[in-house]
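Just one protein chain is left out here, and the rest sit where they should.
Chain nomenclature is as follows: A and B, assigned in order of appearance, with residue numbering initiated at 1 for each chain independently.
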Amino acid sequence: MRSAFPKGESMASQAALLQARGISKEFPGVRALENVDFDVYPGEVHILIGENGAGKSTLGKILMGAYKHDSGEILLEGKSIKINRPVEALRYGIGGVHQEFMLVPWLNVAQNIFLNREPRRWGIVVDHQRMHEESRRLLGSLDVHIDTTQPLKHFGTAIQQMVELSKVMASNPRVLILDEPTAVLTEREVECLFKRIRELREQGIAIIFISHRLQEIREIGDRVTVLRDGKNAATGLMNEISNDELVRIMVGRNISQMYPRNRRLPGEEALHLKGLSVKGGPKNVDLVVRKGEIVGISGLVGSGRTELARAIFGIGQIEQGEITLFGDKVTPRSPAQMVRKRVGLIPEDRKHLGLTMKFSVAWNVVIASLKLHFPHFVVSYSKVSRLAEKFVKELRIATPTVSRQVKYLSGGSQQKVVLAKWLNTDSKLLIFDEPTRGIDVGAKVEIHTLMDNLVQNDIAILMISSDLPEVLGMSDAVYVMYQGKLSERFSHEEATQDKVASLMLGVGRNEA
Amino acid sequence: MKHNFHLRIANIPPVSWIVLVLFIVYGFFAPGFFSASNLWNIGVQAAPLLVLAIGSTIVILTEGIDLSCGIVLGFAGVGFALLVQRGVPVWLAMLGGILLAGLCGLINGVMVASLHLPPFIATLGMASVVTGAGLISTQGLSIAVRDTFLDFVSNGTLLGIKMPILIALVIFGGVLFLMRYTAFGRNIYALGGNPEALRLSGANSTAALIVTYVAAGLLAGIAGILVASRTASGHIASGLGWDFDAIAACIIGGTSFEEGKGGVGYTILGVILIAVLRNGLNVAGVPNMYQFALMGTVVLGAIIFDIMVRRLSGAEESR
Partner (left out) sequence: MSEVAESAGFLDKWNGADLKRFIGPLLRPLGLLALCILLSFLSENFFTLKNIISVLRQSTILVVVSVGMTVVILAAGIDLSVGGVMALVGCLTSQLIVNGMPIAPAIVCGLAMGIVFGLLNGVLICVFGLPPFVATYGMMWIADGLAMILMQGKIIFGLPDSFLWLGSGYLSIIPIPVIIAVVVAIVFHFYLRKTVPGQEIYALGANRDAARYSGIKTTKTLLLVYSLSGLTAAIAGIMMTARLDAAEEGMGEPFTLQAIAAVVMGGSSLMGGEGGIPGTIIGALILTLVVNGLNLMGVSSMVHPLVTGGVILVAVFFDIVTRKWSD
């Protein structure tokens, strides 16, 4: 890995192209960034790393104009600038590709790349021919060769990301911000992307690369900045910091404290999947979860884990295979049915699927168990309040009263409300999909402790997580999902970081 | 290269096959269906519906709806007739009626785009207001108009094609061009698919949405003039029920509500279906009161059929 600029002292002689000073940003209930400094030089790849919820995505969005910062300033070549919209950032030469693409599904690829900048004939008429030629050229430089006349919707996320990237490249930016670009890419696609990034670096473009994947950033990064809990934690040259140090700085505490586990002997089988294939999801899955244990499924985004969770919970179609729940065969057809069978799902998208944001804590805690607590049809508010207060105390949910609207709670407390909802239904099998995403470190530990308490009480937990240390630290047994195929079961001792990480990338697989 | 222009075989909505079946059925059961005069008749009757449905299509593409277009159609005719009554030259009065309809569209657009009213409430409320205005200005009566130019527009022939059909086709072609080659068209798709993307790319998405509703209003106005010229009168209720036909034509033609998918080019198929259906029922002598319920059932049935077929073949949509 080469560095395009001289190391050490001579860096000061070059002027930073883009600088952020004292940036703060708050969302309701959450302080995303506090007094953050960041800069990037032409011809370097500056990695911005941190855990989920550390604020790196927010910083990236502010720099590319998708968000506005509450305080602080942004300087381009030393001059303070104000950016209100991404298109303004583009005019300054700052272009960003973030995780939610700004694309229109039913317009074709070329139209998306040139949205509002279409080449025209005689000033009015769109020149489709030129548009397609240009689009093909831009995509070709990323080694993507597709039919640009097809609607964007026909292509998968990886291609869509390339389209988004081409859209940005079309305006020749001087600063390029990439937010988790490799999340949806295969290994080969990552290589292509990295090749292009190196070419851009040679051309003197400043590149900000946001990630939390330690494996890749070494390959491509020149400098690295770590954010933790919305604040600067460290900045330095990539080849002067080891991975372990990075992890330590990212997490900020001793790893063993993060994952409090009292391992015990598991009980009988709670969930057994045999040869399960889900429509639009994983195929031929064999999986066992026993009472009193946490089974973790690791894998890349898009590998099919959420589809598996949904299928078990009754959403999604099962094509073949068998599901045995607490010893009985079952065909999940709806969440209502699975909830009756004592299964609970804590979904990945907590805000839209796990909670009804505008209603209160109390309401959200009881909504899944109304029939259980009120078999006579009539609802008593005092009983609802009592139940809610019980769980608020037990789970230490940070809220002044149970009638506070859930949208004002912090991420960690919101997750606890979701958990309380299922504890209220007396669930015996809990599926956690990304249990600690977007939650600050303190709350993460609390949730992990809660999970440990649950399995002490004979509950079975199936945990899906993209956070490798979390999977390794919390699970009693580990599976790895790669492109819809589940690996064999590894015990806690067998599952090492290297083995799991490589399986996540598809290395060392025996093709079935 | 005009890739988007040609209707790909795979994209032709399944319901078009129903049109084919209908043709065959009518050929047997409704004598006189296939006569030249009847076929011209279908075209002339369908012409205002096509124009109206084009307006509905572009609004639906933005994930909105215009439930006022039927009333606005009648209102344009009323405005036209009243202007003629006051001595305004016919061609100018036609323009006046169309612009009046465009004004209604503007108000709709402002309500939806700037005031953020849900489209169906805004246009439903608009329908009520325009109904009242139309009733007051005509006292509920029909206003007759007699003029040779009017006869030409409704009955005349240019280039061997009846005028109403020609006008409708010219408009159809014009809107198709706008949709494909100008910002107007691209905006409509973007508004339906991802309005945020449009806004972030620097375009004024609010203005674009307003323009869409204005266009729909103008188109309803043109349809209203076509109807007024055929009935030689202006009456507020002349477009009653047409909004359902227009929306149905869009959906049958393949424009979907949820996705911003479809287009003006497909709507013509839906219009043909509905026009053929109505005409066939008339020719076969089915009494008017049965047509109401029958049309509603068939149209809903066609929409359901469309949805089911799409769902069954939907798995292969995204690769």
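We adopt the following convention: a contact is a pair of C-beta atoms (placed from the backbone, for glycine too) under 8 Å apart; a residue touches a chain by one contact, two chains touch by 3 or more.
Quick caveat, the model's predicted, so the values are computed rather than measured.
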Checklist outcome for this item: Among the options B:L20, B:L39, B:L92 or B:V129, the absent chain makes contact with B:V129
Checklist entry - Which of these, A:S360, A:S413 or A:S487, touches the one chain of the complex that we don't see? => result A:S360
Checklist entry - Looking at the whole complex, which of B:I24, B:I121 or B:A207 touches the chain that is not displayed? => result B:I121
Checklist outcome for this item: Filtering A:K167, A:H272 or A:K421 for touch with the omitted chain leaves A:K421
Checklist entry - Since one chain has been left out of the picture, which residues of chain A touch it in the full complex? => result 313, 315, 334-336, 338-340, 345, 347, 352-360, 362-363, 367-368, 370-371, 374, 377-379, 381, 384-385, 400-401, 403-405, 421, 425
Next on the checklist: Could you pull out which residues of chain B are in touch with the chain that's been left out?
Outcome noted: 65, 67, 111, 115-118, 120-122, 124-133, 135-136, 139-140, 241, 244, 247-248, 251, 257-258, 289-297, 299-300, 303-304, 307-308, 311
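Assume only the chains that are shown with their structure count from here on.
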Next on the checklist: Going by the contact rule set out above, which residues of chain A touch chain B in the complex?
Outcome noted: 66, 85-87, 102-108, 111, 115-118, 124-126, 128-129, 132, 149, 153-156, 279-280
Checklist outcome for this item: chain B residues touching chain A in their complex are 1-4, 180-183, 186, 189-190, 192-194, 196-203, 259-261, 315, 317-319
